[in-house]
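Okay, so here's the structure we're looking at.
What follows is part of the complex, with its chains left where they were.
So that you can tell them apart, the chains are marked A and B in the order they are listed, and the count of residues begins at 1 in each.
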Amino acid sequence: MSALTFLFVTMNGMPTLADIAKLLDLPLPAADDAAAVPITGVDTLAAATPSQLSFLGSDRLAKDFQTTRAAAVLVAKRVKLPADSAGKLILVVDDADLAVARVLQLFAPPVPRPPGGVDPAARVEAGAVVAPTAAVGFNAFVGARATIGARTVLHPGVYVGADTVVGEDCELFPGVVVRERCTLGNRVVIHAGSIIGSDGFGYRWDGSRHAKIPQIGTVVIEDDVELGSCVCVDRAKFAATRVGRGSKIDNLVQIAHNADLGPHCIMAGQSGVAGSVSLGAGVMLGGQCAVRDHVHMADGSMLGPCSGAMDDVEPRQIVTGLPAIPHRQFLREQAAMRHLPELRAEVRKLQDELCELRKLLPPTS
Amino acid sequence: MSALTFLFVTMNGMPTLADIAKLLDLPLPAADDAAAVPITGVDTLAAATPSQLSFLGSDRLAKDFQTTRAAAVLVAKRVKLPADSAGKLILVVDDADLAVARVLQLFAPPVPRPPGGVDPAARVEAGAVVAPTAAVGFNAFVGARATIGARTVLHPGVYVGADTVVGEDCELFPGVVVRERCTLGNRVVIHAGSIIGSDGFGYRWDGSRHAKIPQIGTVVIEDDVELGSCVCVDRAKFAATRVGRGSKIDNLVQIAHNADLGPHCIMAGQSGVAGSVSLGAGVMLGGQCAVRDHVHMADGSMLGPCSGAMDDVEPRQIVTGLPAIPHRQFLREQAAMRHLPELRAEVRKLQDELCELRKLLPPTS
C-alpha cells in the first residue's frame, strides 16, 4: 500500500483528515468543516504543528493532550479523555500505535534506489545471473556464479560473494557484504553495513597457538527477514547458520556460527546469540542481552534487556538477569536487594539482642 | 592550532623543550642546557625514550618516575615528587593530562585527505550541490539533490543519500553511509564504518507476522558532533532522531529511532539508547550501558558502565547497575552482596540459637 498511497499523496497533494478517517475506517470527526484540512505529517502531542496529526495512547500523556496544537488527535479507546477536550478534533481508535503505523504509510516518501539494470561502475563476475528487473548500483560487486533475483536492489557498494543466491524483491543497502555460498530468501532487507557469512569464531589451542577450525558451512536467511545495520551473521562451522522467516533483527547484533533462529524471532539492538544457539518460533531478545552457546530458547520465550541466558528456557517463559532467571523471581530478588544493606544491620542487631537475652537467663549448670 | 604547529614542526624540525615550555606558558626548566634538546614525541614513563617527553599525573606512578628515561617529565602540581627526583628535568603543570593534550598537538601529523574537488571515480547524482572547496574522494557517492558544504571531506567509499545536507568543514571517513533526507551540521566528524539514517526498528505483530511500521522521519546531527566507528543512528519513525551539538559518541554505539540527545552528551563504547530516549545537556553514558525506551535522563546525569537505566534519571544524578539505581546505593548493595553467603549462615545460626534458648525457658502454661 505504501507506494500506492504515496502516489496518491504526490498526485493529489497532502491527505485530508477525511482521507485519514477513511483509511482507518472511522466516521468523520464531529466538526465537518475540518474534514478537508490537509494534514502534512505526524508528530508527538508536544511537537505537532497545527497542520499535523498527533496521537494519545496512554493516560500518562494527558497533560500534553490539553496543550497540543495538532490539527487532530488519534486517541486510543482506553484513554480517559480530559474534561476540557471539547473543541479538539479527535479520532477514537482501538489502538493508537496501530493507527499511527497505518497513517504513516500515507506520508512515507519512496526510498531512493538505483535504477534497474547494472550500473556501469558495478562489477558482475563470470557466470553470475542478474534478473533483468534487478538493480545493481554504483560500485556494487556480484561474484562468480551468484544469482540476483527479480526486482532485487543492490545499493551502491554492496558485495555479493561467489555462488551466493539472493532471492526476489530483496533490498541490500549500501556497504552490505554477503560472502560466498550464502542463501537469501525473498523479500529480505539488509540495512547498511551488515556482514553476512564471515567465518565463525572457532579455534583450538594446539599447545602453542589457537589453531583455526575451518568454517566450511554457510548462512541461510529465510523469506521476509529484515536485518538492521552492522549486524554480523557468521558462517557455520558446518551445515548452516539460519535466520528463520519473518525474523527481525536490530542494529549491531551478533549471530554466531550454527545459530538457528526459528520464524518470527526478534533480536533488539546490540544483543547476541553465541554458537549453536537455537531459538524456537517467536522468541524475543531484549537489547544488549546474550544467549550462551548451545542454549535452546523454546517457542515464545523472552529474554529481558541486558540479560544473559546461560541455560535452556521453557516455552513462553520470560527470563531476566545475569544469569537470567524467571522474571518474577528476578523482580523479587531485586526488591530484596534494595534492602540488603539494612538486612545485614538487622542481623547484627539480632545477634546482639540474643546475646543480651542469654545473659538474663539462669546459667545452665 | 594543530595544523599551524605541525607546519612549525615540519619546517623547523622537532620542537625543543623550550618550545614546549613556551606552548604551556611555563618557565624554562632548571637545567638551561636542556632547553635546546629536540623532543621527538610523548610516551608513558615506562616506555619513553631519552628523546621523548613523559608525564606524571598521580602518585600511583611515582615508581615509574624514578626509572624513566624520558628527556623531561610533565608533573602535576598535586603529585608529591619522590625525594630522588633531582637531576630529572621537570615541568610542573596544573593538570598533566591537559598539558599532554596540548603538547600532543605539536606532534600531530596531518590526516591524509583526498584533494579538493570530485574524484573522477566518484559519483555525484543529478541536482546535488558540492561546494567547490569540498573534497569528494575515490568511489564516494553523492545522491540526487544532496548538498556538500564548503571544505567538507568525503573520504573514499562514503555514501551520502539523496536530499541529505552535509554542512561545512565536516569529515566523513571511509565507508560512512548517510542515508537520504538526513541533516548534518557544521564541523561534524564521522569515523569509518558508521551508518546514519537506517530505518528505526519498529514492527507490530498483526496476527501472522511482524508488520513493519514505516519509519518516515529523519536524522539530525548538530554542529561539532563527533561519531566513532560502526555507530548506528537510526531514522525516526516520524520527525527526527537528534544528536545535540558538541556531543561525542564512541565506537559501536546504537542510537535508536526518535532518540533525542541534548548538547555535549558523551556515549562511551558499545553503549546504546533505545527508541524515544531523551538525554538532557551533558549527559554521560559509560561503556556498554543501555537506556530503556522512552526514558529521560536529565541534564548532567550519568549512567555507569555496563548499567541499564530503566527509569527516568534526575538532573546530575549518578546511577549504576542492572537495573540502574543511585550509585551510592549500588556501592552499599555490592558491599553487602560480598557478605551475602555468610549472612545466610548467620541467620541459620540465629535460628538454632533461638530454638535452644526457648528450651531453657519455663513452659508458658
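Side notes on the structure shown:
Note that a residue touches a chain if its C-beta (ideal position, glycine included) is under 8 Å from a C-beta of that chain, and two chains touch if they have at least 3 such contacts.
This is a predicted model, so every value here is computed, not measured.
Displayed in place are 2 chains, all sharing one sequence; the entire complex defined by the structure file totals 3 copies.
Methods note: only the chains that are shown with their structure count from here on.
Separating the CA-averaged centres of chain A and chain B is a span of 26 Å.
The part of chain B that touches chain A in the complex is made up of residues 121, 123, 139, 141, 143-144, 157, 159, 161-163, 175, 177, 179-181, 193-195, 198-199, 201-204, 209-214, 216, 230, 232, 234, 237-239, 252, 254, 256, 270, 272, 274, 288, 290, 292, 308, 322-323, 325, 329, 332-333, 335-337, 339-340, 343, 346-347, 350, 353-354, 357, 360-361.
Residues of chain A that touch chain B in their complex: 2, 41-44, 47, 97-98, 100-101, 104-105, 107-109, 111-112, 121, 138-139, 155-157, 173-175, 191-193, 224, 226, 228-230, 246, 248, 250-252, 264, 266, 268-270, 287-288, 305-306, 321-322, 334, 337-338, 340-341, 343-344, 347, 350-351, 354, 357-358, 361-362, 364.
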